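All protein chains but one are shown at their positions in the complex.
Labels run A and B following the written order; every chain starts at residue 1.
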Amino acid sequence: MEGSQPETDASTAPPLAALAITSREHTDVTTRDVVFDLRDVDLYYGATLAVSGLNMLVHKNVITAMIGPSGCGKSTVVRTLNRMNDSIPGFRVSGQVLYHDHDVYAGGVDPVEVRRRIGMVFQRPNPFPKSIYDNIAWAPRLLGQKHNLDERVEKALRGAALWDEVKDRLKGSALGLSGGQQQRLCIARAIAIEPDVLLLDEPCSALDPIATALVEELMQDLKKDYTLVIVTHNMQQAARVAERTAFFSLDVSGGKRTGVLVEYDDTEKLFTRPSDKRTEDYVTGRFG
Amino acid sequence: MSTLGADPLMDPKRPLSATGNLRRRRRTDRLMRGVATAAAILAVAILAIVIVTVTGKGASQLSLSFLFKDPAVGLDAVGGGIANAIVGTALIVALATVMAAPIGVLIAIYLTEFSTPRTARPIRLVLDLLNGMPSIVIGVFAYGLLIEGGQQAGWAGSFALAIIMVPLIARATGEMLTLVPRELREASHALGISRWRTIVGIVLPSSLGGILTGLVLAVARSAGETAPLLFTTSIFSNSTTVNIFGTALPNIPLIIFSDSESAFPADHARAWGAAVVLMAFILIGNLGARAMLARQRGKFQSQ
Partner (left out) sequence: MSSSARDDVVAPSEQDLRPHFHQELAELERQALGAIEIVIEQFDRTLDALAHQEISLARIVIADDDRVDGRYLEVHQGILSLLARQTPVAGDLRLVAALLHMIMHVERMGDQCVNIAKLIPLSGHEPPIQDDVLALLGRMGALARTAVVQCKKAFQERDLPLAIDLIRQDGEINKLNREIFNAALAAGEDAEAREWGTYMVLAARAIERIADNAVDIGEQVAFVVTGLFQEFSDSYRPAIRTGMQA
């Protein structure tokens, strides 16, 4: 880099800092609409505080990843978003979990309606023991979306990058598909009811590398229509896939283990210049 | 280098023949295996003896007329068929099933889907106690509740049998329902489907085969129960009748009982024949149920 300034001319070079990434494409996703707003959220299992002091915004059409060591509450947090933890006895939420400004845990909120808009894909593929067609068509039928079922099924399967592989055997059993195909079927099943948000709880842990890559690429397409939140214990996956990443860790002070959100930022920033030393230690592998 | 000292038997490079007290251990092993095998053979032998004896004594009675004709009527009547008992048993058991199945299935659904550990425990305890209740006590109860002061009736027998069947159906159904993986229910809930619709649309259809199996087993069990019918539907005529609500119906267990006490050898023979029919029904029912169960268990694994 040239150190000396040109002597006489008025059009001197601007100082170095201003030369930073101006024309390189860097979209600021935090300007988009807020889908989830978590305010001072504490999550309890009975008397045990599982996650503490959670404040976080999730934005529209963005892939947000949650990473961190095992047991730090990532799955608990994501299952809190669509009230899937209701069936766990003793589970309790304090603070506000706002979804488009509605508190998901307010009295009078129908959890079934919550889950209608916030869908979920699980760690192990769990297709129903029905045909491929019925797996996808079953929920829309029950929810009253009865007309144009064939188109709906095709649209969902195309959206999950599965149509070409199964279009000739829609009546075949879903259990005859490979693991990667079953997981994409579960994604198709989830998007068939046209949710607003898709939560993915370690969606690739049970899949081989090629199936994983297919699902990761699929997510890039899905984010155009849905807001995605993904929990993963594979931080490289979060690095590849997500625009925003939240790093959770365990606070072991006071003899109790509580999950806390340590750092939440653009993925690139988290993996090149993390602000918190705990984040740096985790992503560089200096501690698990 | 081995740090195990100079013990030559511990040298890993030695040839692989038996060492140490292996010979004694082998003998003990063989002895215990022999004992266990003998016990298993004994169990099979007992069943075989029962089957062989009963079939031996009763197979000669088996004929179309035996199965389709009523017992001979008249003052000197001996022999004849057991058609009335077959029809009677079928009706009594059918009515019992109609009474017991819905209750048993619904109890199981409550236990697996809706109960908390606190509410589940007393209910399971009650079911276990009911299961262990002597059938004669149930029979007396049914008599006292439904018949005392009045006339015997087939449906009272069905009622008593239903009480016996409920715990069986509830337990079998419960086992089938818990076989349905939790992930399947979760998947349905995550789609915004209510709990009851999930049960009706996903859980029950998946376990239907198993539930039917449980029903078949319960039916097989109750078809052979004698004591409950003793008090409720034991005084009956020799002709086939279907009036289950008005009068006592003939049934196989009681035919066996009364015929065996008769003075006439022809009646004894008929009792053996009836026993063969009953035993065959139980065996076929059990084996068929087991086959259906095996198919059910394999249903949730990906092929």
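Heads up, the rule we're going with is that a contact is a pair of C-beta atoms (placed from the backbone, for glycine too) under 8 Å apart; a residue touches a chain by one contact, two chains touch by 3 or more.
No experiment lies behind these values; they were computed from the predicted model shown.
When you scan A:69, A:95, A:111 or A:179 for touch with the missing chain, the hit is A:179.
Summarising the interface, chain A meets the missing chain with residues 1-2, 6, 8-9, 11-14, 19-24, 124-125, 164-165, 176-182, 206-207, 210-211, 213-214, 216-217, 220, 236, 239-240, 267-268, 271-272.
The rule is short, and it goes like this: only the chains that are shown with their structure count from here on.
Considering their complex, residues 82, 84, 87, 89, 112-117, 119-120, 122, 124, 126-129, 138-139, 142-143, 173, 175-177, 179, 182, 186, 189-190, 193 of chain A touch chain B. Chain B contributes residues 116-117, 181, 183-184, 186-194, 197, 201-202, 206, 299-303 to its touches with chain A in the complex.
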